[in-house]
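One chain of protein is taken out of this complex; the other chains stay put.
Moving on to chain A:
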Amino acid sequence: MVTVIHPNLEVIDPKMRAVDVSVYYGDKQAIDNVSIDIPARYVTAFIGPSGCGKSTFLRALNRMNDTIPSARVEGTIELDGEDIYRSGMDVVQLRARVGMVFQKPNPFPKTIYENIAYGPRIHGLAETKEELDEVVQRSLTRAGLWDEVKDRLNDSGTALSGGQQQRLCIARAIAVDPEVILMDEPCSALDPIATAKIEELIAELTDRYAIVIVTHSMQQAARVSQRTAFFHLGKMVEYGHTSDIFTNPIEVRTKDYITGRYG
């Protein structure tokens, strides 16, 4: 079965491109021949029922699957035309270029300042203490957290509320100035107000980054993304403009899913 690509989806020079990607956990195939172009400065949403492989595919984009010994990736994934799975690819540099925000906020059990400063420090992005301070302030400001935490930068990052923690994790990701940010259901553990703030933030971040977001909430996909891919049983069923996917789905499975007939 081939992915249905909406005919009116204009071809943009992609930031990341996946070609015939399959992911296996041992003998089990989790992703089956997925090909997709991810453009810069757009939000691309992956939707689909639980267990359809959208998170697995997302983790393949910055090789986080490497930490699972049984995981195996076939096909090619390119970042700016460069195959990220070729031998000799520097995974550390790749992950600095393709950042990730997880489902559950996972700030380090260190101070708020240290949470942000950690990335720039290990990559040597700031020469002096002043530069580092500036990176921390800039990242927190971009994540909309600066005003809330500027007086308590030395408090533990884990003392913040859930929504603040997630914005701290986003600030941590943008502190190393990546090119792509992957978000794996970033709002599933948050209340509606915190969710609204994160969604606002995602919209603002598109001025600079390519964002890929996995979400269970179709309303969220409709609100924040410009392009949407629908995954089902390890396959990418349909890909198009978000508005087209939600108003004019071509595939019957997509239609069934977005109208709530199964999920």
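Throughout what follows, a contact is a pair of C-beta atoms (placed from the backbone, for glycine too) under 8 Å apart; a residue touches a chain by one contact, two chains touch by 3 or more; residues count from 1.
The definition used in the following text is that contacts and distances are computed from a predicted model.
Comparing "Phosphate transport system permease protein PstA", "NADH-quinone oxidoreductase subunit N", "Extracellular solute-binding protein" or "Succinate dehydrogenase cytochrome b556 subunit" against the UniProt entry of the hidden chain yields the protein name "Phosphate transport system permease protein PstA". The chain omitted from view is touched by exactly one of A:Met100, A:Leu190, A:Met218 or A:Met236, namely A:Met100. Of the candidate positions A:Thr44, A:Asn62, A:Gln164 or A:Thr195, contact with the unshown chain belongs to A:Asn62. Of the listed positions A:Tyr25, A:Tyr85 or A:Phe108, the one in contact with the omitted chain in the full complex is A:Phe108. In the complete assembly, the contact with the undisplayed chain comes from A:Val176, out of A:Val43, A:Val73, A:Val176 or A:Ile258. Listed for chain A, the residues touching the missing chain in the whole complex are 62, 64, 67, 69, 92-96, 99-100, 102, 104, 106-109, 118-119, 122-123, 156, 158, 169, 172-173, 175-176.
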